[in-house]
Structures are given as C-alpha cells and as structure tokens.
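The following block contains the structure, expressed as structure tokens.
Every protein chain of the complex appears in place save one, which is left out.
Each chain carries a letter (A and B) given by its place in the written order, and its residues are counted from 1.
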Amino acid sequence: MVQDLSDRSQYPARNRDGTLDVDLTSGKYLKLWQGPNHPGITGNMSVELTVCGDEVVEGKTHVGYLHRGFEKLMERRTFIQCFPIVCRICVPEPDFNEYCYAAAVEELAGVEIPEQAKWIRTLILEMGRFNSLMMYLGGQSGSLGLGVIGQWTTYVRDLMLDRFEELTGARIYHMFILPGGVRDTLPEGFDARMEETLREAERTMKDVWNVMFQNAVFRKRTIGVGYINPALFDDYGVTGPTARGGGVAKDVRRDQPYLAYPDLEFEVNVARDSDIYSRADVRRRDALQSIDLIRQILAKMPRTGPVMAKMPNMLHWKIPRGETYIRGECSRGEYGFYVVTDGSGYPRRVNVRGPSYTHAMALLERLIVNCNIADVAALLVSLHTYPPEIER
Amino acid sequence: MQDLQTRLAQHTDLGEWTQQRADLAFVTVAREHLHGLLRHLRDHEGFTHLVLLTAVDWLEDGQFQLTYLMNNRAAARDIGVRVLIPREGADMDSIHDLWPTAATYQRELREMFGIDFPGSPRVDEEFILEGWRDMPPYRRDFDTLKYAQEEFAERPGRVSKDPETHMKQKLYPDGA
Partner (left out) sequence: MPITTVLSPFRAWKFLFQNPVTVRDPLTERPGAPRYRGFHQNDAEKCVGCGTCETICQNGAIDMIDVGLAPKDGDSGLRPRIDYGRCCWCALCVDVCMTGSLSMSNAYTWTDANADAFRFTPGVDKKPWDNDQLGYRRPEGHALHGKDRVEMAELEPEARIGTFDEIVAGYDVARARLEADRCVECGLCVATCPAHMAIPQYIKAVRDGDYERGLALLYETNPFSQVCGRVCTHKCETACAAGHEGDPIAIRWLKRHITDQVPHKDYVRIVGKPKKAAKGEAKTIAVVGAGPAGLTAAYDLARQGHKVVVYEVRKHPGGMPRYGIPEYRLPYDILDADIDVIRAMGVEIKCETRVGSDITMDELKAKNDAVILAIGLHLGRSTRIPGSDHADVRKAVDLLRQVTDEDPVDVPKSLVVIGGGNVAMDIARTMARLQMKAYGEVAVTVTALEDKAHFLADPDEIRECGEEGIDIVDARGPQEVVIDADGRVEGLRTWRVQSIFDAQGRFAPSYDESDERIHPGDMVIEAIGQAAGVDMLGEGLTEALEWNRGRIQVDADGRTSESWLWAIGDCVKGPDVVHAVADGHRAAKSILAAFEGKGDEA
C-alpha cells in the first residue's frame, strides 16, 4: 500500500477509530458545506469540508440527492423496458449506458449485431464524448471564474445536440441504441451537416486554447495543483483522462477495443504532470480526437444492410442464466455494466460501474486534504464527475 | 485464460470456472480463500485494477453472491471472483487493505444489501440513503412497487381497461 503522502503534521490527531479529533468549539476548525447547491460543484452532490483557516482538513462526499434506484428498478422491468431508463443514469453522456446495457444483454442472449449498427453506435458514443467534454471544459474554466468559455462550449455542444436530434430523434436522452442494434440509419444529408458542426467545433476549440489554456490565470491556478500520485491510480480505481493526465495510457478503446474501434486510427492522449492542467489538456485533446474520429467513422462506415439483428418478440424475451461485464471508455474513464441474468424475462442484477464512483468518493476525499478552499471546486471538476452514476 | 486457471488451481481451491468471453472469466471460491486469491491476483498475476465489487441476491437460495471484478490491463483480461455467503446475518472480510477504494463499495453494500464488512472504514456511515429505516432496499424481498404505492399518492382519475375483459363485458357479459 502506498504511504499517505499528504502532510498532516499541523492537523488534528486521529482518534483510535480512525476519525479525526476535531473540536469545533475550539474555534480552530469550521464545517463548511460545498453543495448540493453551489456553483463549484458538479451536479447534485455536496462535499462536507472541515477547514482550518483556508485549508481543508477533511472532506466527505455526500451523494443521494438524485438517487432513483435504477439498478433495482431494472430488476422489475423486462429487458426491453430497461432500455428507456438506463440513459438516465448519466445525463451529460447517456449513450454509454445504452451501449453497455445493450451489449451486455446481447452477449448473454447470444445476439450478434449488424455491422452498420456497430458503426452507428461508435458514432453516437464519440458524439456523446465530445459533448461531455464540452461540458467539462466549460465547467473547469467556470470553476476558476472564466465564465465565457462555458458559453462557447455550450454553443458547440448545442450544435452537436442538433445532430443528435436529427439522428436519434431526441437531444439529451437519445434512446436509440436498442438491444439488437440501433433504431435507424443516418438521415439524409447528415454527413454534410455534421461536417459543418465539426468545423464550428474546431474553431471554438482554437478559442478555448487561446483563452483558457494559454491564459496566465488558468495556468497559475491549475499547473501543479490537484496533483494525483500515479502510484495511487490502482488503489483508487483511477481510469480515463484522470489516469492519462498522469502518464498512464489507460484507454479501453485501445486496451480492449470494442465496436468499430479496431478499424479506427487514433493515438491515446497522455500528459505527464497529473495536475489539473494536465487532465484538462488531455480532455481538450480528447475532444479534438473525437472530431477526428467522427470524420473517420463517417468516411469508413457501411451505409447499407440492416441496423437491427433478428430478435425474438421483445415482450416475452427471456435470457438464459449468466453474468457478464461490458466496458467502454467514456469521456471520464471506464464505464461498465455488470449484468446477471437468471433465465427469466427480467435482469437478476444490474450494476453500473461509473468512473465517478471511484473518482468522486475515495479519491476526492483523499486529495482534498491540504487543499486550499479556493481550489476545491477546480479540483473536484478536474476529476470530471457526474454524481448520478455514483448513486444510480 | 486456461493458463491462468491452471496456475491459480495450483494453490487455491477453485470452484466453478465460467469462461464468459475469451477475455473474461468468473470463478467461485470459498470466502476464506478470497483475500489470499485477490492478493495473489493483484501482486502476481497483474490484476491490479479493482473494477467493481457488488452483490447479487439469490433470495431463493438464501445466499448473496459477492462479485469482485479485476482487470489486468497489460494482458487485456478480466476475472470476476464470486463468493457465496449466507443471506442471514451476512458479513464478509473487508478488502480495503488491498484497494482503499473498496471501502466505498463495502459501504454501499452495507447500506443497500445489509452486508457487513467489519473493519472497513466508515462502513456504518450513511452513504446514499439518509434516514432510511426500511430493510436494505437492494435486497430482492424489498418490494419497490409496494413501497412506492405506500409512499406516494397515485394521480387521481386514472383507470385502464384490459381489452379482453372490456370486450367480454360489452359483447358477451354472461360469458357465452
């Protein structure tokens, strides 16, 4: 086990049960709640901070503000009825839920999806990644007071939502990746409009580079701040850009390729310093990579053939007993569905493994010690967490 | 993953081995072998990444299945270790000493399934549910529909008719 690296010398001693010996009446310590309503928090969660001066002594993540019990709800729904609810587990990047769920039940039922459906799924996942990263860039700069970046990234995200809308019929919850394939083929003229959107996105990304990443304030506040020791990555289940910002080239798309990724060309983005800036920069390059991948997909994908496999009557669909785990690389790291079936028409158990689960709980609580209050928001956002996937 | 199975079988008593995919297998072990096996997988077989830890309720068998899923990135393979424990008074040894992040999973399992992990940090602290007084809600015998019906008011004015019954009432009420 890695040694505790943070310097705790000037902080309270631990009680025998491991809790901190904090006497709030001493006037030395203060309890401070960041969230659940707070501009420096991502979504519906809160961090209970104990501060000494302007430094954090202890932080505890509180979730549950958005708990809907998806995993349990799915046990009461037939396999097809689970399809509309999974996307709601993660608002900004819902498609991973659809993909992982569909792929898991397909594997357990022995369904092979058509080639064109694989490519359309890949396309959707990259569009979703781009959108999620746009939200992140806006949030990360916003956490440091650069509000205008969020306006620009929201603009291009909105253009991408237009593309989602014409492809899937919805803007946020697309409900397009059905078990067995996808609902439909690409609409007429989609490629041209997508190209327009991608060009606009590239222009915006240049602005983001100039105004955010080349900004002295942003650099001052992020370089060397929020450092995660790469030695901790395995201890805390760190994946995705958070790990890649620390030099570990973890990317499921490359490590265990799925869908059309074996046929796509891309380099795994890595940075060295494992601080907020490195993580932000990896994500910025991931967004540019998504743009490139979308172009590659549209150039390479087949345009004929079915998009749905031949399926049994979905109303009576039963899947033999079994269990499996399906993972993919979402914008924040490893996303996966562990699905257990028992031969009935309902899943026996579904467990959603979102990267936020490890990043925003144990890891954040570890990193937040010794952090300056003013940096808490930037640190939290740099882990790119979406609370619904913690409480599911 | 045959090679791995052979190597593991040399020093651990393995139960059922399920090869789900070329890169994913599940294996059942007795609870007393779990800690040693996980440590071995982590330190000697490259399964350094704890992907997830969760439980499955086999209510009809009176058992919980704990699934520890681990990933070996270099070899691009996963192994899920299953441990079956009795539902009644369920508890399990903590693995937070192997992966600190496991404490979060164990805290959730404590809250959602009522499985205790003695010694796991903050395992008794409320996690997602604050002020929950009912049985652990992810147990199979917790009835979400009943809970919803008791807890929330149905919107008034809703009725639905079954087509078959409706046609019977309208067309052949006496059944002939």
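FYI, a residue touches a chain if its C-beta (ideal position, glycine included) is under 8 Å from a C-beta of that chain, and two chains touch if they have at least 3 such contacts.
On a predicted model such as this, the values are computed, not experimentally measured, just so you know.
Across the entire complex, the residue among A:Ala170, A:Val225 or A:Met301 in touch with the chain not shown is A:Ala170.
Only one of the listed residues, A:Arg14, A:Arg219 or A:Arg303, touches the absent chain: A:Arg219. Although one chain is not displayed, subunit B still touches it through residues 155, 157-168, 170-172, 174-176.
In the full complex, subunit A touches the hidden chain at residues 77-78, 80-85, 148, 155, 162, 165-170, 173, 175, 183-185, 187, 207, 210-211, 214-217, 219-220, 306, 308, 311-316.
In this section, only the chains that are shown with their structure count from here on.
Averaged C-alpha coordinates put the centre of subunit A at 23 Å from the centre of subunit B. Listing the residues of subunit B that touch subunit A in their complex gives 18, 20-21, 23-24, 26, 48-52, 54-57, 67, 69, 73, 76, 78, 80, 97, 99-101, 103-104, 121, 126-130, 137-138, 140, 142, 144-145. Residues of subunit A that touch subunit B in their complex: 1, 18, 63-64, 67, 69, 71-73, 75-76, 107, 234-237, 239, 250, 255-256, 322-325, 327, 334, 336, 338, 340, 348-349, 351, 353, 357-358, 361-363, 366, 390-391.
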